[in-house]
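In this view, the complex is presented without one of its protein chains, the others remaining in place.
In this document, chain identifiers A, B and C correspond to the written order of the chains, with residue numbering beginning at 1 in each.
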Amino acid sequence: MDHGVSRRRDPDLGARAQPDWRRPQRRAQSAPVAGRTLMMTAPPAVSIKNLRIALPKGAERPFAVDGVSLDLRPGKIVCVVGESGSGKSMCAHALMGLLPDTVNVTSGEIQFEGRDLLKLDDDRWRDLRGRRLAMIFQEPMTALNPLMRIGDQMAEMFEAHGLLTPRERRAKALSLAREVGLPDPERIVRAYPHQLSGGQRQRAMIAMALALEPAVLVADEPTTALDVTTQAQILKLIRNLQRSRNMAVMFITHDFGVVADIADQVVVLRHGKVVEEGPAATVFNEPKHDYTKALLAAVPSMHPPARAPLDDLARAVEVIGLDKTYVTSGGWFREDRRVDAARAVNFNILKGETLGLVGESGSGKSSVARLVMRLIEADRGTVRIGDTDLTQLSGKALRAERHRIQMIFQDPFASLNPRRKIGHIVADGPIAAGADSKAAFDRARDLLKMVGLDAGALERYPHEFSGGQRQRIGIARALALEPEIIVADEAVSALDVSVQAQVLRLLEDLKARLGLSMLFITHDLRVAAQICDRIAVMQRGVIVELKPTAQLFAAPEHPYTRELLAAVPGQKERAPAA
Amino acid sequence: QEPKMGGTINAVIQPEPPGLMLAMVQNGPVQMVSGNIFEGLLRYSPKLEPVPELAESWSVSEDAKTYTFKLRKGVTWHDGKPFTAADVLFSVEMLKQTHARARNNLAQVDKVEAPDDYTVVFTLKQPFGPFLGIFEVGSMPMVPKHLYDGTDWKTNPYNNAPVGTGPFMFKEWQKGSFIRLVKNPNYYEKGKPYLDEIYWQIIPDAAARSVAYETGKVDVLPGGSVENFDVPRLSKLKDTCVTGAGWEFFSPLAWLWLNNRQGPLADKRVRQAIMYAIDRDFAKDVIWNGLGKVATGPSASTIKYYTDDVPKYPYDPAKAKALLKEAGYKGEKIRILPLAYGETWQRWGEAVKQNLMDVGMNIETIATDVAGGNQKIGDWDYDIAFTYLYQYGDPALGVGRNYVSSAIAKGQVFNNVEGYSNPEIDKLFADGAVATPDSKRKEIYEKAQKILVEDVPVAWMLELQFPTIMRCKVKNLITTGIGVNDGFKDAWLDK
Amino acid sequence: MLSFVAQRVVKGVIVLLAIVVLNFFLIRLAPGDPAVVMAGEAGASDQVFVQQLREKFGLDKPLPEQLFIYVKGIATLDLGFSFRQQAPVSKLILERLPATLLLTLTAFAISLALGVLFGTFAARFAGTFLDTAITIFALIFYAMPIFWVALMGILLFSVAVDWLPSFGYETVGANLTGLAHLIDVAKHLIMPAMTLGLFFMATYTRMTRASMLEVKRLDFVKTARAKGLPDAVIQRRHVLRNALLPVVTLAGVHAGTLIGGAVITETVFAWPGIGRLMYDALLQRDYNLLLGVFVTCSVMVLIFNLITDLVYRLVDPRIEFAA
Partner (left out) sequence: MKQFWKSMLKSPSGVIGLVILLLAISVAVFGPLLFPNSPWRMVQRPFLPPFMLSTVPLGTDALGRDVFAGMIFGARVSLLVGLVSTLVALVVGVPIGAMAGYFGGKVDDALMRFTEFFQTIPSFALAIVLVAILQPSIYSIVASIAVVSWPPVARLVRGEVLSLRTREYVQAAVVTGQSNTWIILREILPNALSPVIVLASLMVATAILLESSLSFLGLGDPNLISWGYMVGAGRTVIRQAWWITVFPGVAILISVLGLNLIGEGLNDALNPRLSREGR
């Protein structure tokens, strides 16, 4: 299709590209390198030296990446870990030559196959990308062009480098799809991205990245958006493919469980600087830097702590036979699309108890939370708070009862109105309930103090706070109405581990002090293990198992529960922290 | 110069005629096009003397009540059927139902008879001075009986492909684009018409019409088809001739309806003040580019029995102010309704408004389109309203109706809209219509003019002239007092 | 897909019915009586005569009855009779419809094609002189009143240099046939179509540019770059196609504006379309004709919208054929 596009390369690159992409020839080319590998300790495929990337003026810090050096070796996976904003993605993008226009590399070099990548011109970059260096992105939803068929997007990989005929490309795409384990590959190569599940899309992305057998694979949080079960499969796939092709992999993640599962080498980044690096076992077992230690300590363990049994049998919440089916109207001449988000859901929460609700994405956890909160209407069933049947109320009466059950939301950025000051955000509820505004603000100040924010916060806007602080504000808002029950829907999932640990501790503390009950929704079984008294496991709208936490972890009954537990990454932990 | 045969004329028509059946629709453009297809019994010279057309000759009885017309022999309709007295009788009957003006004009007719195929006799109830002036094609077109008799006139297919006796035949009409007429080869006047065909181009925008002329796409701009402001420029173009002739029969006279019934305008002095306040020479010189004439009274100077021996109202703001003060005008709001006929009239409305405001009147312009304006005038819901009306050659036809009290009737935009009622005037016009001989009529009408001008029932503005602009190679385009409205039968092209 | 169209048609019919009823009353609210207008043109009028006219056109009946008669007619695709032009309304409209369709569709095609082209250029060379130039021109075209553009066009192309005809849709009396006729019509078409399309072209230029810049930031563009695809291919295949979606939506919405805008263009260029027919009908209070034009225009808008929706659904696989 694009024969007209110039493919100007230097002789040596051209020579490699021209005969064909097939393996035998390429191997012959890289033979001398391989030979050396045997003699010395494997030379790096890529060597990043003292990389420094400047951010535009007004950014939070002058350099996104500040003097980072690291090597990627064939056949090895290097995990780059660190909190959000530590510069992980920047490193990856620099390696691919895909840095945004607003940032630029001020110093350092990236050695690859005998040249400094940072000095390449656009055409050479283009030649290397995809063919020698490939990348997988975090969001499988947005990383694929929604208007193109999967197979065509795979075939583009060959087209970009002028390889094969269109027919061969299609055949190749099919076999790639098969190789990464996409089900029904004939159908899937003809499908559009939105017709695939997240895991399938990520597989398609991997297939694409591997199409030309690159020497280096960069994976920027490739599993963060996936379910644990899917994550486990994808990790396995990457590991296998990487082994069989002897690729050098740079794997970016913030999840230490994942690191534990696949890393050969670990590099810990903080504020754009490498604070620690070394073989995975060493970093896990003998972390040297305090930051690494803190990070490791913050990873919740799979072992539920012992919990005091609850004697008080008073029920705070009673949920009986909740049904909810979403009907997406198909119009007059089409059948409706129905999703059962809750089917005959029953559970109680005792006073002072934390009930966990776990399950994969789409299993109906949030729907249950909303039903309990009466943010949506149930088709059938009852939600009782104390003696009040919430499902029977509406309008003013409902509003009057709302203060008894409050919610903490998942996304600390989306759950605060960006245009209202924190003071208002916290005090609005009580004022709407009829409280005197001065008293409400005084109380807001106290609450903020209780969640660890100073009084000055009242007058500030949400964007002036960090993620963890915002989640604290969300908690203060929920507490302002002095609720009996708190529903936390993925309340810590968006936070970095260290922050997550703090917030969890805060929640535990407040709960105990105020005698609250809690419905805690999460997809992270480690978190659930640490905070819940009992856990309910949901699958496709049905609660398949509900047990005290320790029992559930020790003796899962339902196959789905077992599958979930097995998929949690990092269980062969080299450093069982705590 | 000897007329040359052949050639095509492109003329502009505006707005697009709603139909071409002159007996059923009678607005200006319809007559302009259909005047070539249909004919009347008579035409009128620029001096408004009757000239034969379908009637070869005519005679009037002693008592002035019987008019006998001898029809031309050998006249055929465009479909080949002969034209006879039966067609005339039929036309009279039909027009009484479809043609409002013909209906009025024929009100004096007692009976119409056809003693033979080529003679028609009109018998009147009483003598009617202007009777010989109602036979022009627009006022009384001849309709083919054999195509209309016994049909539903409204939906008759010939409405859209009219058949007449005229020098040109209807050929095609592309709605929104043009109307095409071709020479009638069997025309009764041998050798005529000279032209092969006429295209009437439909161009709705005045500026675009000027451009069409300028770029040579059309040859004739009939009166009123370009804005007056453009006339001087166009007349200076190469090979361009301009004439104001051809409007003698209609003699359009512009005035302001003044609502005599209510408010300040019920006071004669206020009405006189308005006459003094308006700078009519400015209007003539600037808005009408010097064309036309400042009106002295209810009759245009081209109309029979006109006299300028009447009170005069020169532009005199001081006097206007004095009169207003005398009448005790205290700034009551007065609504003025301009005529929605394009830029010229809009500008004129603005100028008059400004004149009146300059003498201290509180004027508000009410904007409407033609239909909305008509409704307001018909409902007498106005204070001052622009208009211009045709006079049809005789005070009994075009003048009296605007002042006699019997013509006061709600819901119409003609006749006595201003609500002026003066028994003396009523009597004068009643007498004038039937009086004989001419000298007696003259006396009556001169008296009426004097009284009216003193009373100012309406404010007369200008005798309008709509110049026709054409290429000089177009000869003999206008030969009668009806101008382009009764056909191009004498026109020829000097190639 | 078929059921989608069927559903849309049913919906459209309901909307149309509402339009008919509303406009029926709206139009009759206008001051001015068609019978008076007609009688007036004869240069005289009297009560009896006007009443006679009213009866003839059924205007003497009570409004609900008139509406009933009208709607009944519509059901049988009869738009009524124009008492003023003495012809069936549908005939009058059909005579004019081809010209309007030719004009609006050409304007639409030109504006969309050129707009997308310029927008693409501007986005590709964002920040350069070319971008600035295109943006400024787009802004100027956007800001010029349509009649002004028309006037300037005529002065420039018809008067100053005699390249293009200033009125009509063919050379009257030339009796051209075949290719010569086509060329003749095309020559007449250029100016009105450009005039009508210029504003929309400017809109699409700006929209395409903005949309391209927006899409450029999306993840899948990064994926495409990571594949090593040449920039031109990325721009065309990945950026442009996605960026066009909002432009297509907007274009569909514009159909109504385009047809409405044709009133002025058709007036200035003497283009024999229904825009002018509507305006004349309005001035003459030709109720049936005016209503008929409204219904026709609305049908055209609905069809335009349906087509854009279909196109949208063809381009974007994510949207299924549901309402």
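The rule we apply is simple: a residue touches a chain if its C-beta (ideal position, glycine included) is under 8 Å from a C-beta of that chain, and two chains touch if they have at least 3 such contacts.
Quick caveat: nothing in here was measured; it's all calculated off a predicted structure.
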Exercise. Taking the complete complex into account, tell me which visible chains touch the one left out.
Key: A, B, C
Quiz prompt | Identified contact with the non-displayed chain, of C:V5, C:I27, C:L101 or C:V311 | solution = C:I27
Practice problem: Out of C:I74, C:M144 or C:I190, point to the residue that touches the absent chain in the complete complex. | Solution: C:M144
Self-check item: Contacting the left-out chain in the complete assembly, out of B:N159, B:S210, B:N259 or B:Q272
Solution: B:S210
Self-check item: Residues of chain A (touch criterion as defined above) contacting the omitted chain
Solution: 56, 101-102, 373, 375, 399-400, 402-403, 405-407, 409-411, 414-420, 425, 428-429, 432-433, 474, 477, 480-481
Quiz item: Hey, which chain C residues sit against the chain that's not shown?
Solution: 15-16, 18-19, 22-23, 26-27, 29-31, 126-127, 131, 139-140, 142-148, 151, 155, 213-214, 217, 253, 256-261, 263-264, 267, 275, 278-279, 282-283, 290, 293-294, 297-298, 301-302, 305
Quiz prompt | Residue ranges of chain B at the interface with the undisplayed chain | solution = 206-207, 210, 227, 229-230, 233, 282, 286-287, 338, 340, 343, 346-347, 349-351, 353-354, 357-358, 364-369, 372
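Note that only the chains that are shown with their structure count from here on.
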Self-check item: Busiest interface, counted in C-beta pairs
Solution: B-C
Quiz item: Measuring from the mean C-alpha position of chain B to the mean C-alpha position of chain C, what distance in angstrom results?
Solution: 39
Quiz item: How about chain A: which of its residues touch chain C in the complex?
Solution: 1-2, 5-6, 96, 98, 122, 125-131, 134-135, 137, 139, 142-148, 156-157, 159-161, 192, 194-195, 205, 208-209, 329-334
Practice problem: Going by the contact rule at the top, pick out the chain C residues touching chain B in the complex. | Solution: 30-34, 36-47, 49-50, 52, 56, 81, 83-87, 92, 95-96, 99, 151, 154-155, 158-159, 162, 165-170, 172-173, 267-273, 276-277, 280, 282-285
Quiz item: Which residues, counting only chain B, touch chain C once they are in their complex?
Solution: 8, 10, 15-16, 18-19, 21, 24-28, 30, 97, 99-104, 154-155, 159-160, 174-178, 180, 197, 199, 201-205, 207-208, 211-212, 214-215, 217, 368-376, 378, 389-390, 392, 401, 409, 411-415
